[in-house]
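A single protein chain has been omitted; all remaining protein chains appear in their positions.
The block that comes next holds chain A.
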């Protein structure tokens, strides 16, 4: 125990004097978490709070196009800017000028075609109500080609596909509303020879069923996830694995320096040295997590970012973080043992961490992965930590909900330790 304690003291001293290593392990991840969360927060707000700027060029002069523009404005998703109809051909320039992500050109025959379609549908309905089946077929044949010219929607390529489809759906709903309103009005007029009362129109068009959106949680709480809840845990994992830049290099440095020759002549097994490094750097990873989580809770609100809320099961959070840290440290030592030079360790370490992060779902959600990528995710320790963190941070899960993740992570870590042991034996280091 004395040898281990002295070894830990030595490792801590060396670590504290390695200013570059400390900045790589603490400052860089903090900057990364702040920057990524800020960017993701903007996206969250874009989707959830901010409105998308949209430019509409109305080349039509009828009522239906005006109603359509009003409907688009009422959705609450867009900030509508109208431009003169002469600018229809240069709408993309207008989009750039007004920093709009979307643009719509309403064709000049939009209202007249909506009217025609409404009239046609109304006629069919009237015939149907009177029970003249043959007449319905005749009308259907005569109105088959009665289609409205397409409405052109321009979009900035930066918009993600999923958001684009949401926008398309929203615009489609507006079009449907305009068409249905006009059909109702025509139908009512045809049967009653007077205008459809506004109150009745509203009652018929407005859905009385509201959609109650609730995040799914295991503990029954209804906290809406925010960018901090998503990003801080995931990039904390990344930061913990980045310990490889200091630890991997430290193992290689010791291995190739003269001090290792001396260590081999002393009556102490090098495994004591490796155990000391594991304990020291495990403490570092736990400290990293504590610093980043604290920053998310206390500092983020001052930076205009949503505060991080810790999960209710703090013991589970500690356990997941502990096993994650142990895995990160084990992986770093493994890379250090197999690397011949510090350059190899740093280069391979950094690239492999980014790959593990990609595969593990830190950059692309693993639920969006398909086939081989989804299978490979299971081999990335980051995947299991991320799932556990999401269960705790986003779903209000407890220890029993993350035991499976902890178990998988533990198995991966033991395998890495075993590979390290084989490497040490093969290289005659123990």
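Here is the rule we use: contacts are C-beta pairs under 8 Å (C-beta built on N, C-alpha and C of every residue); 3 or more make two chains touch, one makes a residue touch a chain; residues count from 1.
In this text, contacts and distances are computed from a predicted model.
One chain of this complex is left out of the view, and of "Ring-1,2-phenylacetyl-CoA epoxidase subunit PaaC", "Cytochrome c oxidase assembly protein CtaG", "Response regulator" or "ABC transporter ATP-binding protein", the protein name its UniProt record gives is "ABC transporter ATP-binding protein". If you put the hidden chain back, the residue from A:257, A:294 or A:341 that touches it is A:257. Contact between chain A and the unshown chain involves residues 2-3, 6-7, 9-10, 13-14, 17-18, 257-259, 261-269, 272, 428, 430.
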